[in-house]
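The complex appears here minus one protein chain, its other protein chains still in place.
The first chain written gets the first letter, and so on, giving A and B; residue counts start at 1 in each chain.
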Amino acid sequence: MLVVTIFSGLIVFGMAFALFYKAWPILSTHPIGELLLSSSWRPTRGEFGLYPFIMGTLWVTILAMVLATPLCLLTSVYLAEYAPSRVRGIIKPMIDLLAGIPSVVYGMWGVLLVVPLIRDYVAPLVGATTTGYSVLAGGIVLAIMVFPIIISVSEEVIRAVPHEIREASFALGATKWQTVKHVVLRSSFPGIIAATILGFSRAFGETMAVLMVVGNVSKAPSSLFAPAYPLPALIANNYGEMLSVPLYDSALLLSALILLLVVLFFNVMARIVLSKIKKGFAIG
Amino acid sequence: MNDVFKPRVIIQKLNVFYEGRHVLKDVTVNIPENQITAIIGPSGCGKTTLLKSLNRLVDLADGVRFSGKVLVDGANIFDNGTDITEIRKRMGLISQTPNPLPMSIYDNVAYGPRIHGTKNKEELNQIVKQCLQAAGLWNEVKNRLGEPASKLSIGQQQRLCLARALAVKPEVLLCDEPTSALDPVSAEHIETQLATLKKDYTIVFVTHILRQAKRIADYVIFLYLGEVIEQGKAETFFTKPKDPRTQAYIEGKSITRTEV
Partner (left out) sequence: MDKRKLEENFFKGLMMASTFIVVGSLFAVFAVVVWKGAPALNLSMITQTPKGGYYLGKEGGILNAIVGSLYLAGEATALAFVLSLPIALYLHEYAGNKMASFIRLSLDVSAGVPSIVYGAVCFTIMLSLRMRASLLWGIITVALFILPIMTRAMDEVVSMVPFKLKEASYALGATKLETMLKVVSKQALPGILTAVLLAFGRGIGDAASVLFTAGFTDSIPVSLFDPAATLPLAVFFQLGTPTPEVQQRAYASGVILLILVLSFSVASRLLTRKFSKFVVR
């Protein structure tokens, strides 16, 4: 049992190591600056600038977070503080259901609803023309995909705020909203940030759904209505060609490594914050 | 020492039910103004519930029902139209375990006035200083008002809670076993402050330490199993109790053996 357990703990390290090993050929022959900042992606010519893809990922992910965070915050506060327990009992499982929907189904939905909506209604409203396959489409779909994780963690953190300090606030004559605003949210702030970071990390690595709605044009996006080509999509679309061009596989696996490291970093930070919070409430 | 008993709070036939359990039964007492009233009795007999009924904090619990009246200046605080936050402002509460808000010392005391609309910095500074002085904490914290309240010792935290409660200018101070979590020195501190504060406030405190009641109370109410068994002025209460159950409790004997 011990062996298996240790093995499980080392999975992440194993993967990082394997990817690094495979990415080494390209890392050793191209300066890292060029790999990350060059916009020229021409594998047959040996040019592997990952900049457009990194930007694509950032645009879509950040948009998703901008859309999701306020909605999730408001919803978690509502569920934790205001909703009657019957309502909460119905809504929470529904939100968890969102988490179970496979990403290709989200992608399909995006293609069926979001893309045409953007092409035919939203873009004309601001005078832009677009095929609909855009950063905006990716952002919207991604935002919905991260709702469950942000809401469930935030809600838990908010509910964990000790009863005594809420009582203290009420005893001074504060209204419910004042208590929530000044005491509860203040207290749960680190936890909510951690929840958001977890959401960000999930959005960052999401592949299929985004791939299907985002256009996959290898140019860094210039507007919300422009297409993008996020890193996961790059890997997914080109694995077939990996072996045909020298260093192509290295480049793609380097992208995978970048994904892994970024997600790792954010996840570790968020988890450490959350575990400190759990300990804090256990003592206090 | 005034002999004139002017009631500040009139409680009439107050009944409180927690999910079917009859916790307070037909409680009828008058709380005298500008005096310290002690509510004594064995644990679990409804003392805290009585206290929390006075500032309607009891409303926060699930499955609570109540009947009866609590009159302050002639108005029943349980009336449908009453503004609960106003009532709570007039009835300050200090809980058994200190519960400082997750903010600095200054912000803890300023919290109350701020939520009720006071914004002026000068005013707030004044209030914070006055209340911390009244609570006997000012000298110890005057140079570190910005520090988190959680860093204070437990005795200091309780005095902070006292200051915080005073900051909203209540008329009545409700104290739920204010010293039971504290060491003797801090406990004495709190008792001294309460004794000084009674000139300006009406104080009601719950305790299970008879000696504490004897030390500082002017008026005593004995609550047993949710009913008021006896109430009266402190001097006569402890020396000549009328009810045999009161007698038994004061002497530390078990009450059930002396049923009337």
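Throughout what follows, a contact is a pair of C-beta atoms (placed from the backbone, for glycine too) under 8 Å apart; a residue touches a chain by one contact, two chains touch by 3 or more.
As the structure is a prediction and not an experimental result, all values here were calculated from the model.
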Which of A:Leu37, A:Val66 or A:Val104 contacts the chain that the document leaves out
A:Val104
Return the single residue from A:Leu63, A:Ile192, A:Ala256 or A:Ile277 that touches the missing chain.
A:Ala256
Interface with the undisplayed chain - residues on chain A:
1-2, 4-6, 8-12, 15, 18-19, 22, 70-72, 74-75, 77-79, 82-83, 91, 94-95, 97-98, 100-109, 111-113, 144, 147, 151, 175-178, 198, 201-202, 204-208, 212, 232, 235-236, 239, 243, 249, 252-253, 256, 259-260, 263-264, 267-268, 271-272, 275
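Keep in mind that, in the parts below, only the chains that are shown with their structure count from here on.
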Which residues of chain A touch chain B in their complex?
164-165, 167-175, 178, 182-183, 186-187, 284
Can you name the residues of chain B that touch chain A in the complex?
55, 57, 60, 85-89, 92-93, 95, 97, 99-103, 111-112, 115-116, 150, 161, 164-165, 168
